[in-house]
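Of the protein chains in this complex, all but one are displayed in their positions.
Right, chain A next:
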Amino acid sequence: MTATTLAKEAGSAPVASAGRARRTRRRGRIIAVLFVLPALLLLGALVVYPVVFSVGRSFFDASGTRFVGGDNYTEMFRDPATLKAIRNTTIWVVVAPALLTGLGLILAVLVEKVRWATAFKLLLFMPMAVSFLAAGIIFRLAYDEDPDKGVLNAAVVSVHDAFAGTSSYPTARAREGQGLIHGADGSYRTGTGVSPGDSVTLGLVGVLPKDLPAGAGPAYAAAGRSAAPDEVRGVVYLDFTPGGGGRQGEVDRRESGLPEMKVEAVRDGRTVASTTTASDGSFRFPGLASGAYTVELPESNFAPPYQGVSWLGRTLVTPAIIGAYLWIWTGFAMVLIGAGLSTLPRDALEAARMDGANEWQIFRRITVPLLAPVLTVVFVTLVINVMKVFDLVYIIAPGPVQEDATVLATQMWLVSFGGGNNQGLGSALGVLLLLLVIPAMVFNVRRFRRSQR
């Protein structure tokens, strides 16, 4: 531009100013070079040169002294740890961008329907400001396996228990030789035939007095009551006298009943009646036909408590980390898609509404096709970012599970610096990462050149 302006000026005084124009032009070029030089030097020394160096280094062995050709690249697909990284990165690339784009699209459409859209967008976008390290610590906390510490397992366990119920006495057991038979499934039952009119006492041990349900009362009085001719009565009690002094196999005065124990009356292998013990541990099966019964405490009384899901165990660690990634990036997808949404022609949407299309049809037939370019940009952006994911995996996966969660970027780190010390293979992994983003590089360059025309 400078050149054209100067050339026009020069036209008015052709002879004298020609030399001056050339001088000015040269001076302009020198200034221009001074303007770009710092950037070019930094880019050349710290970005371009390392790319060239890494490509070269990837053809040498671990110590960098021997040329090994493509060995590092074939090694990559033989070494189980690196293969695992390639597999996990593939899972990431297949799952995360699609989920994020879908979720972002749904939320972007829905959030326009509420009045507090701005607040919602801010909330979901905020994790973009948070470092992967902090997000990693946040999710290490949330994914903690102990349902008393990890909020996710606390939720899972409470939902599970609400539907499946909890057992009250996971530690309870009967003493050997006191008349109770331990079933293979974990249940306890009386050995001898019990007939209507009988009273039974079922003594258990192994429950700490502090673990007794609140309101548990002494079983002594209930144990003394006799049964009517058509019923079976009994008491389930803790055969242990606090402070000692009780006799084994008998209900002593200070021994507590075990409330809320499930009890079943079984005849010929079929459960004919079931009930739950009262606060003093007593139960009764009224109106039984005469015959021989077995009184059984089913195993659900003794099942160990449900412990939730092992989020950061070997199988679920990658999905769990992807979950944390969704927390960070959903807001990004939503806001970018939302920006695209606001540029859609309102007339088309209104016309469709006038024609009686419902919201789903509008979404499916008009919104999504018109948004396709924006969705592509979001998707491609996420793919590029997902391929380079490092910090989150490094932080969230606990030490022993690291190798199950490893992705290309973490593997490259481990191989080069984290003990592997094989800089040949490390460089090859770096080059692989670069090769994976080359389509995006070409895409960017093409898009830019097109925009310049």
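Please note the rule applied: a contact is a pair of C-beta atoms (placed from the backbone, for glycine too) under 8 Å apart; a residue touches a chain by one contact, two chains touch by 3 or more; residues count from 1.
Following the convention adopted for this analysis, contacts and distances are computed from a predicted model.
Q: Using the UniProt record as the reference, specify the protein name of the hidden chain from among "Glycine cleavage system H protein", "Exodeoxyribonuclease 7 small subunit", "Carbohydrate ABC transporter permease" or "Extracellular solute-binding protein".
A: Going by its UniProt entry, the chain not pictured is "Carbohydrate ABC transporter permease".
Q: Among A:M76, A:L180 or A:I384, which residue is in contact with the omitted chain in the full complex?
A: A:I384
Q: Out of A:A81, A:I181 or A:M441, which is the one that touches the chain we can't see?
A: Checking each option in A:A81, A:I181 or A:M441, the one touching the absent chain turns out to be A:M441.
Q: Touching the absent chain in the whole complex: find that residue among A:V114, A:A162 or A:A289.
A: Final answer for the missing-chain contact: A:V114.
Q: Just one of A:M76, A:V263, A:A278 or A:M412 touches the chain that is missing; which is it?
A: If we include the chain that is not displayed, A:M412 is the one touching it.
Q: Out of A:V33, A:V159 or A:A351, which residue would touch the omitted chain in the full complex?
A: Answering carefully, the residue with contact to the hidden chain is A:V33.
Q: By the contact definition given up top, give the residues of chain A that touch the hidden chain.
A: So the residues of chain A touching the unseen chain are 1-3, 5, 25, 28-29, 31-33, 35-36, 38-40, 42-43, 45-51, 53-54, 57, 107, 110-111, 113-114, 120, 122-134, 136-142, 144, 148-151, 154, 327, 332, 335-336, 339, 359, 377, 381, 384-385, 387-388, 390-391, 394-395, 398-399, 409, 412-413, 416-417, 423, 426-427, 429-431, 433-434, 437, 440-441, 444-445, 448-449.
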